[in-house]
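Here the structure is laid out as structure tokens; the discussion comes afterwards.
Only one protein chain is missing from this complex, and each of the others stays in its spot.
Per-chain numbering from 1; labels A and B assigned in written order.
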Amino acid sequence: MKHKGYKKAIVRILGPGKAQYLRISLFCIFISLVAGSVLLLLLGKNPLEGYVSILQGAGFIPKARYAGHKSIFTDFMSLVNYTTPMIFASLSFAVAMRCGIFNINISGMMLFSGFIASITVGYSSIPAPFAQILVVLIAVVAGAFSGALIGWLKHRFNANEVVISIMFNYIVSYVISFFIQTMFINPTTRQSERVGDNAMLTGVDTMIGDLRMDVSYVFPLAIIAVILIGFMFSKTRIGFELKAVGMNHSASRYAGIRIGRSVIFSMALSGVLAGLAGVSYYLGTFASIQPRVVPSLGFDAIAVALLGNNNPLGCLLASFLVMTISNGTTYMSSRLGVLREIASLITGILLLFSACGGAFKALADKYKEELDNEIDGGESK
Amino acid sequence: MADDIVVLDHITKRFPRIVANDDISLSIKKGEIYALLGENGAGKSTLMSVLFGLYEPDEGRIFIRGKEVKITSPREASALNIGMVHQHFKLVSDQSVTENIILGIEPTVKKLGLFSKIDIKGARERIKKLSADFGLDVDPDAKIEDLPVSARQRVEILKMLYRDAEILIFDEPTAVLTPQEIESLLSVIKSLRDGGKTIVLITHKLDEIKKVADRCAILCRGKLVGVYDVDSISTQEMASLMVGYEYSDEVNKEEYTGGESILEVNNITLYNQDKVKVVDNVSFSVHKGEIVSIAGVAGNGQVELADVIAGMLTPSSGTIIYKGNDITDKTIRERTEAKIAYIPEDRQDVGLLLDYDLSVNLALKSYYHEPYCSKGILNPSEFRKNGEMLIKQYDIRSSEGCSTIVRSMSGGNQQKAIIAREISLDADLYIFVQPTRGLDVGAIKNIQERIIALRESGKAVLLISLELEEIMNLSDTIIVMYNGRIQAVKKRSEVTANEIGYYMMGAKHEA
Partner (left out) sequence: MNSIIIDGLSFSLPLFIIAIGGIYSERSGITNLALEGLLGFGAFTGGLTAAIIYQFTAIGGTASMYIALFAALIGGMVYAMLHALLCIRFKANQVISGVVINILATALTAFLTNQINASLFGKASNRFVLEVSPRFSIPLLSEIPVLGAFFTSIYPFEIVILAVALIMWYILEKTPYGLRLRAAGDNPQAVDAAGVNVEMIRFSAVMVSGAMSGLGGMCFAYSISSNVSPSIFSGYGYLSIAAFIFGNWKIGPTFWACILFGFARSAGYSLVNVLALPSAYSDLVLTLPYIITVILLLFVSKANKAPKSLGEVYDKGKR
């Protein structure tokens, strides 16, 4: 009886009803921010000041002063540039997950398509718009290929896709590292040679008016992808079939859906998106590949998709949120004098709480049922 | 009263929708076999779950050996020397019989006076002795996954005995057994009683009670009808008390006149994943306007056979001819389009997408074509239209109509939804697997009438059921399956329920 008020509150905030998932995600974000505040307090910093400077760094709130050719707009465009690969990557995870497959190979797929695009088009002299279009097409093909391969292995050999994906991550990473170090290395940066501006999907230091900024050309493509994937899942037959397979294999089979085809298709689509993430990362946000490093963005994307409840629009918003924290923290660390590593730590905490989202839902649903039963019981007596 | 080992005093247990046990009082004597008789859903299992500590009663008291007790967990029940064999065995499949039996109360020995180690040897000896004492033949070193169902059941019994249980509860122990196995189980139960144990037997099979029980309590819809000495009551009386009304054998349908053949099953053989032959060279045919039913004890290959015909499983050999065409290699969807409807055994895991709403589930077999889908785009208003129509037509009850998530619906309404969907396909062949399992009497009658209506309208129906009564009521032709093989094929008019019962037990093989 004592806890009834508290249970009611939880049911009210997180319980079943309209936009439950959204409310739970917001709740996760909220407690992560609280945890972040505690962290900042422990370091002797003012959390409010910290969060304001994160927003300033990410281009949501104006800073006190700007260097030449910079403004709040340049900061925001930089955020967009960094967020674009994350949108693709989290969509990539969501598409596979909706069909019941864990794609942990996003990092590997990104690396693979980024590398292929770099060496075929990135180092060529194909003129600008064609080179960029080619880069995107190569990403689509390379991604689709690697996704379909994993989907096929899973379907044909019943191989554990998680382990296969992880192994592929390493194989791709080492093999590409080998080629970079023997053929494409830049001795001073110890990374691959920069790709040419003609192939870049980000206009680096583009002058717009008086401002100099990084413009992501593929961000609109990311938005289109969000809309298309959203449309696919909510309105189309193929989207329905993927979701059905993700929910229950035997019932889907019974309904006449071909499981293997759905699995391979969803992995191929996931691969396409991962490929786009790869090129917008390696030929956009950055311009070269670091040997032996798997992009951690491919793993972060898993948790971002989770935070966005594997919903395309959710992925978009969650991507912006996570990248706002990681981008804005650079500015915060210089303003407040805390370590830059705190960015990934706050992100990590956010992801940790979003992993508990399911638990919050279960808890709220349980309390709701308990409260309902109490009412029922009361009436029957 | 002195020798009453268990006394249940005015037990009431409510669930959100129903009162499972309504003010039930029983007393069970030490050393007797006490049967709890009732239909599915009569409240037998709930009552025993209360005794075993799985549920807490809302009202009432429990006395064990004259002392009032509160049993809140199986562990406490076990401490009171109460044991239970559940319908679904709780065994660890990749461990040995001995390991399973000692789980949780492992005896240990010290090695070198230092390390403590499970005393497998000692445990094995004790198990061997218990096996011998009560005629429970089990190899203590065998792995559970290698054992047949009947042996697993013996392991469960040994588990109770190893824990010194004196009150043994058996929940529908014969449902999964073959006739011979039933015989030997019943004799084990007798020897347990003769060894001084008290037995509670939950069942709905009258002949078993007649064979072994001393007294029986009959439950009907959560209420206690009465407690009887088994010797002084006939099976007929027990049956009518159990059902709650006078049971009639009348069949409300016209005589089968014969029609053209729709389905021909030729020499179908199927091996399962463990390379065991589950369907063995089965051939039969189904005609227009005919209800062919397959009778048999659970697990004799009937369900797999239905899956083969519906395309869910691929046969190892044999052919399926449907309306003159060989469909053995056709996909599930091609069969659906050729107008085969299938009501699967597992309605929750196979027949429905539980997390989708009712309107989608009511179009689960036709979602991909017009009018539900054109050019790859789904049309929700068509789903709703179809859904509303079927909901009305078939009286499917749900909280939010078309947009109810199917998971939240009751089992009976889920089944109605499947049947509504399949009948609306206007198929030529209907395969029903246990269409009325677990439903209440009203729903059962409704579904059986629909099946007969299909027959009257000239459809071919293949019905697979474990309920002999249902088979006798509906069929034109009865096929009995035993160990994957066809034991007998009989016209309904030429056979009695008793005869079918004998075939089901594999007793008589028709040449």
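We take it that a contact is a pair of C-beta atoms (placed from the backbone, for glycine too) under 8 Å apart; a residue touches a chain by one contact, two chains touch by 3 or more.
In this text, all values refer to a predicted model and were calculated from it rather than measured experimentally.
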item	value
Displayed chains contacted by the hidden chain, counting the whole assembly	A, B
Touch criterion as defined above, residue of A:I104, A:M200 or A:M332 at the omitted chain	A:I104
Selected from A:D205, A:E341 or A:D372 as touching the chain missing from the view	A:E341
Contact partner of the left-out chain, one of B:L91, B:M238 or B:V297	B:L91
Given B:E39, B:D58 or B:E106, the one touching the chain that is not displayed	B:E106
Residues of subunit A (touch criterion as defined above) contacting the omitted chain	102, 104, 153, 157-160, 162-164, 166-171, 174-175, 177-178, 181-182, 291-292, 296, 299-300, 302-303, 306, 339, 341-342, 344-345, 347-349, 351-352, 354-356, 358-359, 362
Interface with the undisplayed chain - residues on subunit B	54, 73-75, 78, 86, 88, 90-95, 99-100, 102-106, 108, 115-118
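Rule of thumb we're sticking to: only the chains that are shown with their structure count from here on.
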item	value
Chain centre separation in whole Å, for subunit B relative to subunit A (CA means)	47
Partner subunit A, residues of subunit B touching it in the complex	14, 16, 312, 331-333, 336, 342, 344, 346, 349-356, 360, 364-365, 367-368, 373, 376-378
Parts of subunit A lying in touch with subunit B, wherever the complex brings them together	235-238, 240, 244, 247-248, 250-256, 258, 373, 376-377, 380
